[in-house]
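Scroll down for the structure; my scribbles are underneath it.
What you see is the complex with one protein chain gone and the rest in place.
== chain A ==
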Amino acid sequence: MEAESSAAGAAAGAASTVVPLEVVYCGVCSLPPEYCEFGATVKKCMDWLEGNHAGLYQTLYSSEALESKMGTMTLEAQQKAEKDLAKKQQKEELRQEREAAKKKSSVVTIKRVERTKRKYVTVVSGIEAFELGYKTVAKEFGKKFACGSSVTKNAAGGEEITVQGDLSDEILEELVEKYGIEEENIRQVEESKKKGGGG
């Protein structure tokens, strides 16, 4: 703490030569590593730091560092903080598990809808489960396939991408290749206005 104030004093004295500090940010939780311990992904953060910045890992997580940083907190407050943190971590783990499961079970639907006898639009829905934005993906589709592509609201209140033209196979390929969605998570559906007709 003294060092900081003296550093600030020195900097004020030689202000013209202020050099920006390079700060390492954790690759897992994006915070400066010294704050990882307050996040919910401490274990992963530690592993990452050990692999990528071994020196920093030593200074932050060596046993002396762990002891000294307890600092001025009372024992009671410490225990409370630890309890809270453990709870948070558990929650985070659960959340991640749930998300992974959800990702596995969720399906992207590519629907070919007949507009007139020989014209089709392709409707893509369900990509939000894969952390994709409708707006950006719609734009990409428009660019890639050189066609009209927009985000529309469907009857259920959700959003979907409407691409003009029959592009279901191309979109399937694109989703797998560019956005990394497993093929088994994509379903192709055909929908015609007259039952049994079309196709």
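Assume contacts are C-beta pairs under 8 Å (C-beta built on N, C-alpha and C of every residue); 3 or more make two chains touch, one makes a residue touch a chain; residues count from 1.
Everything below uses one rule, namely that contacts and distances are computed from a predicted model.
A single chain of the complex does not appear, and UniProt lists its protein name as "Translation machinery-associated protein 20", one of "Translation machinery-associated protein 20", "E3 ubiquitin ligase complex SCF subunit sconC", "Proteasome endopeptidase complex beta subunit" or "t-SNARE coiled-coil homology domain-containing protein". Listed by residue number, the positions of chain A touching the unshown chain are 1, 4, 7-8, 11-12, 15-16, 18, 20-23, 25, 29-32, 34-35, 38-39, 68-73, 77, 81, 84-85.
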